[in-house]
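The following block contains the structure, expressed as structure tokens.
Note that one protein chain of the assembly has been removed; the remaining protein chains are unaltered in position.
For reference, chains read A and B in written order, and residue numbers begin at 1 within each chain.
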Amino acid sequence: MMPNLDLSAISPMIFVAVGAILLPLLEVLLARMIERRRSWLGRTVNREMASTAIVIFTVLLLVLALLRTVGTFDLPVAHFNLDHPMIAVDQLTRFLNAVLLISAILTVLVSSRYLADIGMDHGEFYALLLASLLGMMLLGAATDLIMLFLALELMSIPIYALAGFQRSSLKSNESALKYFIIGSFASALLLYGCALLYGATGTVELAEIARGFDPENPLTLLGAALVLVGFAFKIASVPFHQWAPDVYEGAPTTVTGFMATAVKVAAFGALIRVVAVGLQPGAEIMYGVFWWLAVLSMTVGNVMAIIQQNTKRMLAYSSVAHGGYMLVGICVGTQSGYAGLLFYLLVYTFMTIGAFTVLAILTRDGREVSRIDDLAGLHETHPFAAIVMTLCMFSLAGIPPLAGFWGKWYLLTGAVERATAIGDTSLIVLAVVLVMNSAISLAYYLRLPVVMYMREARGADRPDATAGALQTTVLWVCALAIVLIGVVPGDFLILFGDYDLIASARVAASAVSP
Amino acid sequence: MTHENEAIRLIPLFPLAAVVVSGLWLLFARGSMSRGAVIAIGCGAPILSFLVSLREVFQLTRLDEGQRFFVDNLYTWISADPFHAELSFLLDPLSAVMILVVTGVGSLIHIYSVGYMDDDHREDRGFQRFFLYLNLFTFSMLMLVLGDNLLVMFVGWEGVGLCSYLLIGFWYLEDHNAMCGQKAFLVNRIGDFGFLLGIFLLFWAFASVGSPTVEFHEMSANVGKLADTMVTLPPALSFLPAFPAWKLLTLACLCLFVGACGKSAQLPLYTWLPDAMAGPTPVSALIHAATMVTAGVYMVCRMSFAFSLAPGASATVAWVGGLTAVFAATIALTQKDIKKVLAYSTVSQLGYMFLAAGSMAYSAAVYHLATHAFFKALLFLGAGSVILGMHHEQDIDKMGGLRRRMRWTHRWFLCGVLAIAGVPFLSGFFSKDEVLLGAFAAHDLPGHMALYAIGVLTAGLTAFYMLRLHYRVFAGETRATPEVYNAVHESNRWVLMPLAVLAALSVGVWLLSPPDLWGELLFGGMRKSHSLHYFLQEAAFSAPHDVSHATELGLAALATLFALAGIAAASFLYYFKPEMVDRLTDRVRPVYDVLWNKYWVDEIYDFLIVRPLLWVSENVLYRLVDADLIDRIGVNGTARAVRGVANRGLKFLQTGFTQSYLVIMLIGALGIIAYMMRGAS
Partner (left out) sequence: MAEYAGLGLFLLLGSGLVALFLVLTSVLGPKLRFAEKQEPFECGEHPIVSPYQRFNVKFYMVAVSFIIFDVEMVFLYPWAVVFKGLAWYGFVGMLIFLSVLTIGLAYEWMKGGLDWN
């Protein structure tokens, strides 16, 4: 009768959950202290002290979770529920969690100043962020469909709220509403897919679904297709991408950065698990779907990015295109494909957060830099921000020796290896499309450095903003990561060399005790 | 006895650290560092390097003969089996001499720059920027000379080229300076192309005999295997008649030498050096006289193991050097810009060094390189002091009589003049004798006696134009307007102190390592091992000569005679009878015009190469190929096509309405479902 639970397995998630629950309380308590002019350590509590306290608390929890995650990286698979596989903590989960936590930490560090700049300095922001993060961490770890769906919703709903966090801004409201409506639609499809899979196989456990998967049963196939649609929405791949530019543009900049990175990381993590374990018997049928999604996402994303005038919209399409690159790893479907994909996720997180951080820094009193042309002469007014932005753009474009280059490199070598191993030319075509798209992407990635360095600052419509110390720290972290990973990429890939991701995911999905 | 020595890396590290600190500051901070900080960082770095160099070179001399080298291996730079290139440094006698010159003279010039650049207010952060470039140069130059293989050397080689470009155009607000910088850079590219070709050729050749390497020691050990390899052409090129008869090493060495010609301003690639004088004077002294321009000589000496097996290439080196020496010396006779005279003199002296290197008297080349670094740096710095005193006047026709207003500058400058003129028992005398002796003794060199004669003649010409310069600037009555003349002032201590040190070195540096003959004559039983010649044998082997002491003394006397004749003629014309100059000039007007116009080489190049190239670039490459084919059709065409697709097709779908997004999603979902359910039963 008593469930057999292992709480230590999910300790990082517990840290995050505790934060998500306690932060609203902390916020109101601090607000009350401010209201009543209470003093603490001899100083009257004011808004800045309150938000500092909240940020410190949040970052502390996240760092603890990160340390715990990294510290236990090498341990064998751990299950939360020892009777029934629902949350599996294997190397895949731990790596995803580490990347997610890094993304969250960086976002929090940038946000404290940014929120003050847009006049939205409320502690609820961090609570929502942590709640969403918890969902993401669980999503990557979910080994049954119910957990998967719950985690997906836990991830999505706070993100909807975060997108609309800037209540006074119409764009932010539009962003939240669109995201919510389309997101609900996608969730509904995914849930329907889960239901069909359950109906066809009689189980919600991924490992059992794989056993009962009948590639000729229309019910199974319909279910799988709908699940894929749900994921395709989350990773914003064409043709399920159209919300992305509108939502990215309207959402507060730091939320956009978080959305662009963490949601992708979590969704791809879960997708790996679903594809490599649950739907594995249907791999051949799904291959075509992924192939087309990848090609369309890369091409449409890059082509549309070229004509954008708004920086955030441009980065949104760029993120669609990067989703396409990452899908190549799913198409490859081998250890090296998945490892390349995971490596790409890590790299992508730093590049994208770096770029959005620069945009966040340039925000002041609710005014932000929207058009690309408004970045003109940035190297004069914000030399360091301009350097980091340039690094991020070069890395996103995949120029060696920066991290982004190696990301693409591993995806490409994975594809080519696999293609030569099984003699499949369609993978080669995919690799060629990837390379061609990288070339196209140069057109808009290089535009930013050109504008920043070769145009005069005069005439640029840009608020007079300065970077906070924490924001500068984030810039440094991103820049160093891009360069360092670029210099020693092997060390990061070797992380996965010791672990057979697919096998480990399969083991993780199976029940531990019979 | 271990040859690992991790202290070597410190030598280039100090200037690099200075560059990084200063560069980061310039990038991120507004305004410049305080003057004191700039001086401390800017001058401290080369001085520290110099001290480390001194210590390490001293350690080197204490090693056993024949085993004198230190290696400092930082890490494997390129690892592409079977080819490996290490980022490592090699300190052997040859690089020892070079680093002492680079860091020693470099330090003095850094100090001098404090005084010289002090009034550089043309730009807010110019002072700091200047020291940043100087240190970047010092770092690159040290990479060049310490590099353990051709690749590291090439990195330094390109680095010094870049710094040269940056520093020539340092006062970039004036178009002329920027253009001069570009000219230097472009002419050097021609040379660099040859150098790269040479590296590739050598690598390929060594790979073909089973040791794919560009590392000096390994190449030196394996070069014997290549001694008789002939150039083999692919069948498609067999119609070229000449090449099959060539030795591979000859071809490779010639390619390398093209690089050396560019960097060391030899015929026909010398034209950039006189124009490089547009840079600040300390730059001219450091880069365009003492160090960078000698990189070509250094490279030939470093590759002496290959050159000595390629007599054809060596002969070319010697003849190009000899001809350049006399050619540039004649031009220097007539020039009126104080720095231009010195520039042509530098070209001429570099020719001397190549003459020695081509005669396989590598130690003589390096010897002359070192002494030349001292006295030419001294001359340039002295000229800089004059230019400062004259408020940036460089025309010697508007000088004269400065002796009385710039006493110390005059004295130190005279030391340099006498040293380069070859007055006995000053350093120039000894090194020049070594060079001439090398040419005289090189029996295998075709026309070595002619080259010797050219060398002696050049010695006379050198003495003449240097004394002319000295008299025109310092002696007699002034030709400057009284206001200008009265405003002339002696330079400050920052400027004079390095001058004094360099003057002392120009006079007496030979005492540290006299040539064999003079060591024996003057110091009796002095051990041969103290001579530079002997010290350098391991690193740059010089052919032994069979010239007797009596002959050697005779040769020295002959060269001295020519030098004294030059001095006498100059003294007569420009000191005792200045009124005769104009008459004499008129008498030899055609010759004078040719020399004054520098043989019209610049104009010929302009007509033959520059203009046709510009025409082709403008009309064919730019208008036709670039603008029409590539831009309009290739780049813009595809870009327009992409934009067209995006604008007309895809943008149309991105309506901004949630409803339409949902419709498209639904269509996508149906597509996926239909695709997946194909196989359903």
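The definition used in the following text is that a contact is a pair of C-beta atoms (placed from the backbone, for glycine too) under 8 Å apart; a residue touches a chain by one contact, two chains touch by 3 or more.
Given the structure is predicted, the values throughout are model-derived calculations rather than measurements.
Colleague: Thinking of the complex as a whole, which visible chains are touched by the chain that is not shown?
Modeller: A
Colleague: From the listed residues A:P24, A:P281, A:P383 or A:P463, report the one that touches the chain absent from this view.
Modeller: A:P24
Colleague: I need the residue numbers on chain A that touch the omitted chain, in ascending order.
Modeller: Residues 1-3, 21-22, 24-25, 27-29, 31-32 of chain A touch the chain that is not shown.
Criterion: only the chains that are shown with their structure count from here on.
Colleague: Distance-wise, how many Å sit between the C-alpha centres of chain A and chain B, to the nearest whole number?
Modeller: Inter-chain centre distance comes to 53 Å.
Colleague: Given the complex with chain A, which residues does chain B contribute to the contact?
Modeller: 27-28, 639, 642-643, 645-647, 650-651, 653-654, 656, 658, 661-662, 664-665, 667-669, 672-673, 675-681
Colleague: Spell out the residues on chain A that touch chain B in their complex, using ranges where they run on.
Modeller: By the definition above, chain A touches chain B via 177-178, 181-182, 185-186, 189, 215-218, 221-222, 224-226, 228-229, 232-233, 238-240, 242-243, 245-246, 282, 285-286, 288-289, 292, 300, 303-304, 306-307, 383-384, 387, 440, 443.
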